[in-house]
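Right, I'll just put the structure down here and ask away after.
Note that one protein chain of the assembly has been removed; the remaining protein chains are unaltered in position.
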Amino acid sequence: MRAWLQGLIAEGPFPPRRAVFFRSALVVCIVVSTAIAILDTSEGIWGQHEELARDFSALLLLVLTADYGLRLLTAGFSPQEGETALKARLRYTLSLYGIFDFMAVVPFLVGEAFDLPRDGATIFGILRFLKLARYSPALETLGVVVLNELRPLLASLFIMLLMAIASSTLLYFAERSVNPGFKSVSDAMWWSIVTLSTLGYGDVVPTTVLGKLLGSVVAVLGLCMFALPASILASGFSEEMRRQNFVSTWHLVAKVPFFARLQANQIAEIASLLKLSRAIKGEVLMREGDTGECMYFIVSGQVEVKGKGGTFVLKNGDFFGEIALIERCPRTATVKAISRCQLLVLDARDFHKFVAHDHALLEVIWETARSRMAMDNIQPSGGGLPPVPKA
Amino acid sequence: MRAWLQGLIAEGPFPPRRAVFFRSALVVCIVVSTAIAILDTSEGIWGQHEELARDFSALLLLVLTADYGLRLLTAGFSPQEGETALKARLRYTLSLYGIFDFMAVVPFLVGEAFDLPRDGATIFGILRFLKLARYSPALETLGVVVLNELRPLLASLFIMLLMAIASSTLLYFAERSVNPGFKSVSDAMWWSIVTLSTLGYGDVVPTTVLGKLLGSVVAVLGLCMFALPASILASGFSEEMRRQNFVSTWHLVAKVPFFARLQANQIAEIASLLKLSRAIKGEVLMREGDTGECMYFIVSGQVEVKGKGGTFVLKNGDFFGEIALIERCPRTATVKAISRCQLLVLDARDFHKFVAHDHALLEVIWETARSRMAMDNIQPSGGGLPPVPKA
Amino acid sequence: MRAWLQGLIAEGPFPPRRAVFFRSALVVCIVVSTAIAILDTSEGIWGQHEELARDFSALLLLVLTADYGLRLLTAGFSPQEGETALKARLRYTLSLYGIFDFMAVVPFLVGEAFDLPRDGATIFGILRFLKLARYSPALETLGVVVLNELRPLLASLFIMLLMAIASSTLLYFAERSVNPGFKSVSDAMWWSIVTLSTLGYGDVVPTTVLGKLLGSVVAVLGLCMFALPASILASGFSEEMRRQNFVSTWHLVAKVPFFARLQANQIAEIASLLKLSRAIKGEVLMREGDTGECMYFIVSGQVEVKGKGGTFVLKNGDFFGEIALIERCPRTATVKAISRCQLLVLDARDFHKFVAHDHALLEVIWETARSRMAMDNIQPSGGGLPPVPKA
Partner (left out) sequence: MRAWLQGLIAEGPFPPRRAVFFRSALVVCIVVSTAIAILDTSEGIWGQHEELARDFSALLLLVLTADYGLRLLTAGFSPQEGETALKARLRYTLSLYGIFDFMAVVPFLVGEAFDLPRDGATIFGILRFLKLARYSPALETLGVVVLNELRPLLASLFIMLLMAIASSTLLYFAERSVNPGFKSVSDAMWWSIVTLSTLGYGDVVPTTVLGKLLGSVVAVLGLCMFALPASILASGFSEEMRRQNFVSTWHLVAKVPFFARLQANQIAEIASLLKLSRAIKGEVLMREGDTGECMYFIVSGQVEVKGKGGTFVLKNGDFFGEIALIERCPRTATVKAISRCQLLVLDARDFHKFVAHDHALLEVIWETARSRMAMDNIQPSGGGLPPVPKA
């Protein structure tokens, strides 16, 4: 029972089937519940179906409450070393996701019980959306990026503030006598922000010639300066995503015997070239006759290879797809996943850059390829690879 | 006849002349036909020429129908191994481009026959534009990029949604009592989206001091956050374009005997340095006296070299333009394509980085250059290249 | 006394406690003082508290005046070689920050004394904000970037001007007869700038069909062209930030004995991989059981390492966190700063790329790791690192 409940909220690459269902149901509940809280602020939107919306909303809340209870319960099942179940539950309650789960249900229930003002219900109803954060790495990644790039971000913020202050002061003096939108520097500041961020609502617009001249300069400068933080965040974000991919690949590489012969620096190099990929049962990974632009290493799971020479099964630690890379020919076999698989994918370009100049590595791949081609009656050409001593 | 029809819709780098004509005519037909369908929604735009527009539109439809018939017919001419002509045609019909071709004509004809509502004619008329997708790699590339970058894209979508929800909730509470544009959270959401995407229509604008303060923060944050997906897509798109270029160059390199002596990892390296270029018959590739910043390898076709020492012809497998790179001098000859050519271009910088430190390669180029310079009576200086054993 | 005063305005990574307080107080004063100057332009904003605002403003001015006096005084305490105290003070007065400090107080005081117009007070009140520039590298960095990238920036400015002129001329001819916003080319120029910078106020909008067509093209081209300077500045800015980081890291590397054995080119390489980090007293740098993705080198300060095998102290020149990188295991100890520390951080990826293939370096790290693991009773596995001769 305990295991079943824990499985219900399990995460990781291959959760049990019930976890997939539960998660999907929960995501739908959260989205619908947030949507109802948002729509609820439009008066009379439900028309005569208000009762129905109310009931449906209560039903969703029930699911969210059940989810919170479940997580609180299971948090106590696997305490860390030297921790009581109670302490483990307390740790969950005070964790970020625990607080999000709490906010999704408790304040609302308290509000209902004590007949508190409706605004609270709206706020906490909308905050339910934060429960989704558990399923997306985005918020954590963004946090890391903001911390990493704090200095350049603050620097560009300072520049932006300086520009906003300078441009609103200038426009205030240019327009104050004729334009009510610039009758004080703080009013002009609203125009500055709207202009520098290239929003351009048009509710406040310079009307004098001098104002338009200054406004033009501000517009162009704003375009340049306000791109700084956007660009810092954007490049930091993709760098961080790449780094996370490296770390997860790096740990998986150790599980593939083929890479065991590599030295640490080679592993670090190939780990940044490999891309992690997953396949579900029955997925076709390559089709005979297609152009082949990558090879695969199996981390876990099994695939079925169906070529001219027959059918065989490959499992974790094996690789496939190397023939098309060595021979520059179309795929010579069709490969289908016969269980859930984790795969590491190596591009044609990276294959030749990395693998092909390491004789020991190449020999292993070459030998495998040759024996497979013999099975399919394909004549090896070598595709420009250096000659390898006959096995 | 079969070959003639197949040639009519042939693709690839050098299609027959009739294919070029047919394709151009078809592109014009598609563009004009889409334009007519769009303009047709403006009432009375044709004035008294409505009959003419109707007739012209029918004519265009005829061409598109002919194109569909032609493709359906020829699809059966070259079936894959173990496929009947019928099955090959069915495969075309169900392919993406087959469906686009189908949608361009059939629904319209059906609608005309059965006198269906005019909206359908409008929709399918506009959808004809999709037929152009066949001639642009953009849609496929974009699809690949979106799949490759799915995780970061979804992550940034989540951040955007979170920001939209948070900012509309905040503004709703700040402005709801005085501003009809914020009278519910869903109304405020429209403002949020318009602001976060830096559109700034100005139909809904915060008017209170608190609203403007919050709006300023939202505008600046929006600028930063909404740049994430744009930047992810943009860098993924150019990366994918570069990868496609690598793959096509990599296959062409194998056709140039000069590169045959390279090892696989060197081929992979040079393939990412080379750029593919095409020349039509009569095109002048370099002119004596110009500054020379690259050398060329001929993949297919022939060129005529006219220098001080006379005129000679080079064909596929040969290279030219190396003297200017070695001697850092202006071009010593004028080179003209005398047939359609596929060329691989190597930059000065890449030449020196890659070719010049490989003695074997260098010797070949050097020897060729020396014999050509002898013909033109140019004194070789070496331009900093290491001495090469005399041939 | 002299030293105490100098300490008050000391800068650098670890200023004395009083400098931190003084700086914080000053920043608050500057921000509040600027804010008051801005708000002061809104008539009647203080209501009946005007007297209070006036007094408070005077108080802030007193602090800023004291700061200026202090800086002027201390500038004379440490003159450069062969300089009198007076000359050193004059140098400060004429330096950029000296001028900012001067403008923050003197013009205002002069204005008050001679009853000059209020606009001056507003301007110089707002200019106080520039005093903050001392605490942000942003302005200097931006200046360097603009100088470095002057040629491409001017080039893109020229393109932008050309586009603005061309598009306003075109729209002027298309719209002049019907649209008052385009009744001269200079009027149309305002529309051009607002459109090309994607502001789109909407105060002037083309209304004819031709105007809208041209406007569409201008909008799309503007999007492309006006991204040029933004992108040049943004990439220059992050490049410059990275360069500044390199220079400061490069100087610190020399202080870590561990790096003394490296050759100059290796130092230059690792200096661009290391990131500078600071820790305050009591900060926990890593926690036992966490995933470990970097190792640390101590430049200055002391840390306490608490593992299973006991507690020990590391000081400047030592490193820690290497076990998790070599063994790919979670952290085996908790590390806390017991004084203010400057640390150099090396990423897992960079560790393996740089350190692991240098046998001499690796041996040092490996030996330390092994002796520490022995203390904690951890069995070394090697994590793919090459075998090292037993010590």
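Chains: A, B and C, in written order; residue numbering restarts at 1 for each.
Here is the rule we go by: a contact is a pair of C-beta atoms (placed from the backbone, for glycine too) under 8 Å apart; a residue touches a chain by one contact, two chains touch by 3 or more.
Computed from a prediction, not measured in an experiment: that's the story for all the values here.
Among A:125, A:202 or A:222, which one touches the chain that has been omitted from the display?
A:202
Based on the whole complex, identify which of B:122, B:208 or B:339 touches the chain you can't see.
B:122
Pick from B:76, B:152 or B:229: which residue touches the chain that isn't shown?
If we include the chain that is not displayed, B:229 is the one touching it.
Of B:3, B:52, B:86 or B:139, which sits in contact with the chain we cannot see?
Once the missing chain is taken into account, the touching residue is B:139.
With respect to the chain omitted from the figure, which of B:202, B:215, B:301 or B:321 is a touching residue?
Only one of B:202, B:215, B:301 or B:321 touches the chain omitted from view, namely B:202.
Where does chain B touch the missing chain, residue by residue?
Looking at chain B, the ones touching the missing chain are residues 34, 37-39, 41-43, 45, 119, 122-123, 126, 129-130, 132-133, 136-139, 141-142, 160, 189-190, 193-194, 197-203, 226-227, 229-231, 233-235, 237-238, 241, 293, 328, 347-349, 351-354, 356-357, 383-386.
Give me the chain A residues in contact with the hidden chain, please.
198-202
Mind listing the chain C residues that contact the chain we can't see here?
Against the left-out chain, chain C lists 80, 151-152, 154-156, 158-159, 161-162, 165, 168-169, 172-173, 183-187, 189, 195, 198-202, 205, 212, 215-216, 219-220, 222-225, 227-228, 230-232, 235, 243, 246-247, 250-251, 254, 260, 262-265, 267-269, 271-272.
Methods note: only the chains that are shown with their structure count from here on.
Between chain A and chain C, two copies of one chain sequence, what rotation angle (nearest 5 degrees) aligns their Cα atoms?
With C-alpha atoms aligned, the rotation comes to 90 degrees.
At the chain A/chain B interface, shared numbers over all numbers used: above half (same) or below half (different)?
different
Using mean C-alpha positions as chain centres, tell me how far chain A is from chain B in Å, no decimals.
Computed from C-alpha means, the inter-chain centre distance equals 28 Å.
If you look at chain C, which of its residues touch at least two other chains?
In chain C, 198-202 touch at least two other chains.
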